[in-house]
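Every protein chain except one is present and positioned as in the full complex.
And then chain A:
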Amino acid sequence: MTSLSDTGEFIAKKYEPKGPVVLDCQVNNIYYGDFRAVRDSHIPIEKNKVTGFIGPSGCGKSTVLRSMNRMNDLIDSFRFDGSIQYHSNDIYGKKIDPVVVRRYIGMVFQLPNPFSMSIYDNVAFGLRLNGYKGDEEEMVVKALKRAAIWDDVKDKLKNSGLSLSGGQQQRLCIARAIATEPDVLLMDEPCSALDPIATRQVEELMVELKEHYSVALVTHNMQQATRVADVTAFLGVDISKGGRTGYLVEMDDTHKIFEDPQQKLTQQYIRGEFS
């Protein structure tokens, strides 16, 4: 591991979580092949809170988020150095099967990606996978309602998920992800394809979800971060050494980040000033 003091790289002041932590994410380095995408970031995801991730494009928000349920294991060149503690187990531990991790830590992706099957089957997919024994239809309807897509699709549950519009597909994917009520939900810009009304509804969903679960949310929308995130992490990009390595600049309660940021970079980013 590269020690911080001898490279002189900036390291964020440690954020002290105020409540219990569900995912304690300690990134030392994340590589894609030789490319170092993210370095030295400690990002605890607190239980029953929405944790927001903001930062310029390419700073590694998606990369960090996708590390949290081992999605990036699908990429051959990906290498994670660090640890992510989930209920006192490192999800990168040798004995842990990523498939199990992903059953508890769900994900909504940046681009809609419904399966080529009916709308109903899309949402029921996770329930069937997890061997859910209860009333499947009830859970499917509930998930569709919570994802604010029920009114759009209630008359055509048998139609293919791919026959929906982009924004509808994204909400379908949200329904699919929440149908199994995962313990932690990772959402990568879930609203970037949604109109303001649907966006509001999805935001309400996040607030509702955090009562029982925990949410990590990547967003480019500052208002959204202030509206739903309890805690916000700001990631920046370090271009000083020729690379483009992302790192945590500052993490704190959302109002603190937006009203009284401690780092100059955070201030500039939030006010929209760039050098």
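The rule is simple: contacts are C-beta pairs under 8 Å (C-beta built on N, C-alpha and C of every residue); 3 or more make two chains touch, one makes a residue touch a chain; residues count from 1.
Here, contacts and distances are computed from a predicted model.
Missing chain, UniProt protein name, picked from "protein-glutamate methylesterase", "NADH-quinone oxidoreductase subunit B", "Phosphate transport system permease protein" or "RsbT antagonist protein RsbS": "Phosphate transport system permease protein". Per the touch definition above, the residue from A:Arg39, A:Lys61 or A:Arg176 contacting the chain not shown is A:Arg176. Across A:Leu23, A:Val38, A:Met107 or A:Val184, the single residue that touches the chain missing here is A:Met107. Only one residue in the set A:Ser41, A:Asn69 or A:Thr245 touches the chain that does not appear here, and it is A:Asn69.
Where chain A meets the chain that is not shown, the touching residues are 69, 71, 74, 99-104, 106-107, 109, 111, 113-118, 125-126, 129-130, 159-164, 173, 176-177.
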